[in-house]
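To start, the structure under review is shown below, and the notes come after it.
Not every chain of the complex is shown here; the ones you see sit where they belong.
To keep things simple, chains are lettered A and B as they appear, and every chain counts its residues starting from 1.
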Amino acid sequence: MPKSEDKLIDKNGLRIDGRKLDELRSTKIEVGVLSNADGSAYIEQGKNKILAAFYGPHEVHPKHLALPDRSLLKCRYHMAPFSVDERKSPAPSRRDIELSMVIRQALEPSIFLEYYPRTSIDLFIEILQAHGGTRCAGITVASLALADGGIPLRDLTVACAAGKVEGKLVVDLSDDEDKKGEADVPLAFMPNLNAITLLQMDGQLTVTEFEKVVDLALEGCKQLYKIQKESLKAKYVVGEGE
Amino acid sequence: MIIRIRQKQIAQLMSNGERLDGREFEKYREIKLEMGVIEKAEGSARILLGKTEVLVGVKIGVGTPFPDTPDKGVLTVNAELVPLASPMFEPGPPRENAIELARVVDRGIRESNAIDLEKLCLVPGKTVLVVFVDLYVLNYDGNLIDASAIAALAALLNAKMSKYEIEDGEVKVKPGYIQLPIQNYPIAVTFAEIDGKLIIDPSLEEEMVMDARLTITFEKDGKICAIQKGGTGQFTREQIVDVVKIAEGKSLEIRKLVVKD
């Protein structure tokens, strides 16, 4: 049930930002944008602006956290105070802590952590501007930051949400669609491995709707995966095809 | 290393269709539920799910609404993994596991509109009732989400609140109590994936070796109202679709334990 009088989808079936139901937001990715970090990438997905970077593998502090058989992946999802309408306090919220955890769990399966025992990889995702779907865009860009830094990956991880807005199933929900829509299903995926590594849902969907939404999200992931690969190519394969 | 060996044993058993405690893959441990155990709380329930024990208390107070929902009461779910429940828990502010637990239970209650929050508004934009749901884990033997979600629903159903009225702009408590307005009954069903196989209601030993976890919460009309994947493993689309169907049936069974017609 829509929670507001504003129409999110017009009579032509277009969404408030002019997109079709199965259309992703305009997405730009740049790899290798920071000079200090060991790997970094930047994404603009609609009005989302997100920077990801990591340091490592390096020694673990404090030492007793080190794992004997693999690297310890740490992850911090953090929002700039000016990234949202109402200024956000810099202290991590409960939402920030949950998202840091599920993002870490979404990325872990893609990394050959066993190559670097007793070390840690410290991954930072900075939300400079938030407009719906930041956890997914954060995963998409963080995976590229890891690739940029030469961390060996089983596959890139890509993430995209789908959901239900005013009775229609749509992909890649923006902020308004997320807040006023009926359901939101963020999903992370490794396309070559056919592996879903993040799945959450808010809202209400029948089982049948849910299956369709999962397929929409997977389709979105596949499109974004192409953009991911192109962004790597743009950085590393200057002047030639794949 | 010990975990690796245990993992092999459990996987071995599972390849024969067996679990450590003899359960079938899609069978819950015994559920014992007791309501009204804390007289000082507006509502309470204590659950034993096998040896996992959770006490949930509901307190109701007066507060201010969120700016974007000025005509609705406030729901706050908080979880404490108190250290007597497990040698793995430590004192201090909630960490990511406790926060995830609280937020997953919160999502089920919130997204199913289990509490009619509009009935908890006293003065729009100024004064509303705040419902605190405190999940208090007393013994941890696996599957805290399902145990907590069931006990939280039971505690909400058990909750009675004072009658409030506004007189001259001040909140007055009237004599008598009324039921907290509950209009939906979300039930969370959790699976663990071990070595490619899926089992319901994982015990602590199974959680220690599982690759991933998947929780699906159903509301009373059979719609999904919350999902949470946990753990560092992965699922295929097909596994998820299968799990959702099994979970749907399970949620009906469990709901009957909590909600008596």
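Couple of notes before you dig in:
The criterion applied here is as follows: a contact is a pair of C-beta atoms (placed from the backbone, for glycine too) under 8 Å apart; a residue touches a chain by one contact, two chains touch by 3 or more.
All values derive from a computational prediction rather than experimental measurement.
This structure file defines a complex whose chain copy numbers, by label, are A x3, B x3.
Operating definition for what follows: only the chains that are shown with their structure count from here on.
Every residue of chain B that touches chain A in the complex is listed here, in rising order: 94-96, 99-100, 102-103, 107, 111-112, 214, 219, 222-237, 240-241, 244-245, 248. The touching residues of chain A, when paired with chain B in their complex, are 94-95, 97-98, 100-102, 104-105, 108-109, 185, 190, 193-207, 210-211, 214-215, 218.
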